[in-house]
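Please read the structure below before turning to the comments.
The complex is shown incomplete by one protein chain, all other protein chains being positioned as in the whole.
After this line comes subunit A, so read on.
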Amino acid sequence: MKKGMWWMGLLGLILIIAACGSGSSGTEESGGEAGEQQSGETKESSGNEEAAAGNSSEADLEIFSWWTGAGEEAGLNALIDLFQEKHPDITVENAAVAGGAGTNAKAVLATRMQGNDPPSTFQVHAGAELNESWVAADKMEPLNDFYEEEGLMDKFPQELIDMVSQNRNIYSVPVNIHRGNVIFYNMSVFEEHGLEPPKTFEEFMEVADELQAAGVTPLALGDKETWPATQIFENILLGTLGPEDYQALWDGDIAFDDERVVEAAETFKQMLGYVNEDHASRNWQDSAQLVSEGKAAMINMGDWAKGYFSNDLEMEVNEDFGYFTFPETEGNFMVISDTFGLPSGVENEDQVKEFLALLGSVEGQDTFNPLKGSIPARVDADESNYDEYGTDTIEDFREASLAPSLAHGSAASEGYLTKANQAVNIFVTQGDTNRLLQSLENARSAQ
């Protein structure tokens, strides 16, 4: 009897230890918490002079990104291979952080930058994500001379260069372009019900009504993370306001109680009436699957979804799935551009610039983009490297007016985006347009 008690006691103790152990192993596995752990490390080392000196990696170049998905990882590796071929004496480390469509990587990056331990160069979206955080915090080096030397000034659309500039200083090199205002649809579902891609919001609602009557979910949404819902809203805003006033809204020149903004919120609410019921349990890939299975007809998603449809779900473009511009945004281009810059305090600036030069070159962009499924940021890249969707989009990109995406951090700061996502999350359930617009306005005045 007594012996038994001892054993049970011991078992209890072991379990307590196991519980602690499983708790901490949990944090290691969860990509999301990598940031927290990192923060502990940087806090410990922030007083440490060695860490303050810059790059802590063994390699000469540490390329920081969140490109860990199938196509994008292949693209990045191809780029690195190309670089190694040209500069065999420079060692390169691919320091990609997985998960959360970049949100985990951004958390890690923030703590590293705070601790004066920047990577050699890092992925950052053009626009506010670059300007209002890193440039504003004085953590980036201007690249104007570099642009002149490499002759890049006229190789990108001026609107794009403006998005990576502040006070006439250019701070990063755009590598690729994704489009946010596109809707992918299941062609056989549309054919079966004799539907045409809608061009206006009115037509969209008509199409959606018909689909709903036929028992098909009109619009697939996966907002376990809120940004896919925010993405729909920004596209509606672009359609309702047009590119100039859309920009003015984020610049603070148009208030959120503007008639047209209210109208956009109403349209948003109406569209949310057509989404799948279990949207809160899905991420964007899960919701794209609804379209490939024919359970849902359409999905608004940045065109990285094209790679997902054709590579992962093995669907043929313009056979199994089609695409059309988000209603009322024809001639506009919601641009999401990955760029790389030069953080302050990096010792081997010249080597980093060598890498940036490759990123900015036609060769580099045509190596990376076909694999990633994006289009080149340069206007003179070789179209023959891209598929049908790619060439179509390249053409649009050259002619359309560009608008920065809110959901992907280009239109407003990360801080604003976090609050905007919260407001949208609440709106998706409650549908209270006043509350949504009020929260968006409040978040702005708190900046």
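Descriptive notes on the structure:
The criterion applied here is as follows: a residue touches a chain if its C-beta (ideal position, glycine included) is under 8 Å from a C-beta of that chain, and two chains touch if they have at least 3 such contacts; residues count from 1.
In this text, contacts and distances are computed from a predicted model.
Of "DsrE family protein", "Asp23 family, cell envelope-related function", "Lipoprotein" or "Glucose/mannose transport system permease protein", only "Glucose/mannose transport system permease protein" is the UniProt protein name of the chain excluded from the display. Among the residues A:Met113, A:Ala126 or A:Leu371, only A:Met113 touches the chain that is left out of the figure. Looking at A:Val262, A:Leu313 or A:Ile426, the residue that reaches the missing chain in the full complex is A:Ile426. When the missing chain is restored to the complex, the residue among A:Ala280, A:Leu313 or A:Val362 that touches it is A:Ala280. Annotation: of A:His87, A:Lys199, A:Lys224 or A:Arg444, A:Lys224 touches the absent chain (contact as defined above). In the full complex, subunit A contacts the hidden chain through residues 1, 4-5, 8-9, 11-12, 15-16, 18-19, 22-23, 25-27, 29-30, 32-33, 35-36, 39, 43-44, 103, 106-107, 110-111, 113-114, 133-134, 136-139, 223-226, 277-281, 413-415, 417-419, 422, 425-426, 428-430.
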